[in-house]
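Shown here: the complex without one of its protein chains, the others still in place.
Lettered A and B in written order, each chain numbered from 1.
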Amino acid sequence: MTLQVDATFGRGGFNRHAAFEVAPGAVLGLVGANGSGKSTLLHTIAGIDRVRSGRIVLDGQVLDDGTEFVEPQDRRCVVVFQDLRLFPAMSVLDNVAYGPRSHGAPRADAHARAREALAKVGLAGFEGRRPDGLSGGERQRVAIARAVVTNPAVLLLDEPFASVDADSRPGLREVLRGVLTGSEARTVIVSHDPSDIADLAATVVRL
Amino acid sequence: MTTALAPTAVPAQRRPWNRRRQTVVRSGILVLASLAISYGLTETTELGGILGFYLGLALCLPVLVFAESIRHGWNVAVDRVAASVIVAAFGAVLIPWASIFLTVYRKGSKAFHAGYLTEDMRITPSSDPLQFGGVAHAIVGTLIMVLIASAIAVPLGITAAVYIVEVKGRFAGFVRFLTQAMSGVPSIVAGLFIYATVVIFFGGFSAWAGALAYVILMLPTVARTAEEVLKLVPDELRSASYALGASQARTTFRVVLPTIASGLVTSAILGVARVAGETAPLILTASYFVATSTNLNEPIASLPIYIFSSLGLGDDNATTRAWGGSLVLLIVVFVLFALARTLSTRLSRK
Partner (left out) sequence: MTDTATTPERRRLTTNYTPVDRVFRGSMTAGALFSLVVLALIAAFLLYRGFEIFSDFGFSFITGEVWNIGDPMDTSTAVLGIGAMLVGSVLTAVIAILIAVPFAMSAALFIEYYAPKSVRTALTALLDLVAAIPSVIYGIWGYAVLLPIVEDWSVPLERWLDFIPIFDVPSGIFGRSPFLAGLLLSLMITPIVTSVAREVYGQAPRDLVDASYALGGTKWGAIRNVVLPFGRSGLVGGAMLGLGRALGETVAVYLTLNLVFDINFRILGSAGGNVASLIATKFGEATPYELKALMAAGLVLFLVTLLVNFLATVIVNRSRRIV
């Protein structure tokens, strides 16, 4: 049932090793200095990068062990990127509904779920807006909603507080807490500032 | 014991290539002097007219500049002569283009009257007085052929660009090379090809044939511009889409293409601007027709052929009509061009 990571990852001359387990519903914090490879580890779990050695296993199924490899779109992992990567040519609602639509959900269904997710992050009423018209904190919440709406098995958050100013941080922490409680996802949050995730993460791994 | 050092005067900060008033005055005098000498030359020799005047200017100015600046040394003199030659050459190049715009406007506007854009030539021979007849048939014909050609060439061009940038298939380099090769096909050869196939096969000139010749000419332009624009989409957006479980098809159509939609429209407009003024292919495919027509299986009028055929008649009124058509065509090209530029600046501003 758990996500098991025990691998060496990195690109080029850069090499790191990490080993941990995350149970369903649990939140793990990944901390370390800038450049310690936290984002790369997230990308490797998601399948955007590959392991150098070792393995990543989810629910007993090997996602990547050097020989076997499951494509990103077939893993049930979702990443909230540090640079958010909201699709500029779509409304907020379409952005959030993108995941369900890609998995085959009919439009009405996907839109309904998207509205639910937006409400959960406190952005009810923002459906028709465009990403470039939102503040940093609002965009962060859209990105979280977009990730959460697909009910992923693994939720990976890369520096969620990075583009958020100090005033909005407590608000975002509340939103995340609300989203994560009651979620069955195995969550990994990356941050260079441990205090941001101190009360969200039960376990902390330092790279 | 420390001696107080008298502060040496710090030289005033100078930007090396900033024009100072002295330089401007000097250049002004030299230009005026050469103008005067050139004028004298045109009077005395057979090299008359504006061209002679400009040639005189182009010869005098460097000589005078050289004479004036040689006192500063050889290098400075050469530098200034080079500058004057380059500026003079640039000016020389601008003159004919300015002349084209002015002549087309001057002579073309003579053909304009109230109904010029709405009437055609079905009952008016070209030699008739200028208040009769118009270019409606030519505008409609060009419009029809351009629309058909766009409907074919734009999707195909974007497909080729998508293949090269998104699909990155085995033949990507080959397709790129082919698109380059196709962009060099002379317009008359494109017409010849359509003639050899479509016109002969279907037994006659037609608007279809003209549109297909346009496709051959438009396709490479659209493909090339679309490729450039597609490359502007950051890869992060694509990987974000894949990470959310989307297929490549969905990623391309819902994320990548919409992101640069205005760029794609620009590529279409540039393709249209390229072909709208082509004459040669139409001679062999759509030929010409004097009435406004929407029959695609028959010959059809077009702005370039309207101009071309009016010229061939040798009559003064006909020639003026040709200029009128040129003015309309130039305005069309100019509008398309302005449209494409505003769209592309909007794209780069995002």
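FYI, a residue touches a chain if its C-beta (ideal position, glycine included) is under 8 Å from a C-beta of that chain, and two chains touch if they have at least 3 such contacts.
Here the structure is a predicted model, which is why all the values come from computation and not from measurement.
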Fill in: Candidate in contact with the missing chain, chosen from A:Glu71, A:Asp109 or A:Glu174
A:Glu71
Worksheet item: Which residue among B:Tyr39, B:Phe171 or B:Phe202 touches the omitted chain?
Response: B:Phe171
Worksheet item: So which bits of chain B touch the chain we can't see?
Response: 16-17, 46-49, 51, 75-76, 78-79, 82-83, 85-87, 89-90, 92-93, 96-97, 99-100, 103-104, 107, 155-156, 159-160, 162-164, 166-167, 169, 171, 174-175, 177-190, 192-193, 196-197, 216, 219-220, 223, 247-250, 252, 273-274, 276-280, 283-284, 304, 307-308, 311, 319, 322-323, 326, 329-330, 333-334, 336-337, 341
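Please note the rule applied: only the chains that are shown with their structure count from here on.
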Response to the item:
Per the C-alpha means, the centres of chain A and chain B lie apart by a whole-Å value of 49
Worksheet entry | Residues of chain B defined as touching chain A within the complex | 236-237, 239-247, 250, 254-255, 258-259, 261, 350
Item to complete: Write out the stretch or stretches of chain A touching chain B in their complex.
Response: 46-48, 72-73, 77-79, 81, 83, 85, 87-90, 98-99, 101-103, 132, 146, 150
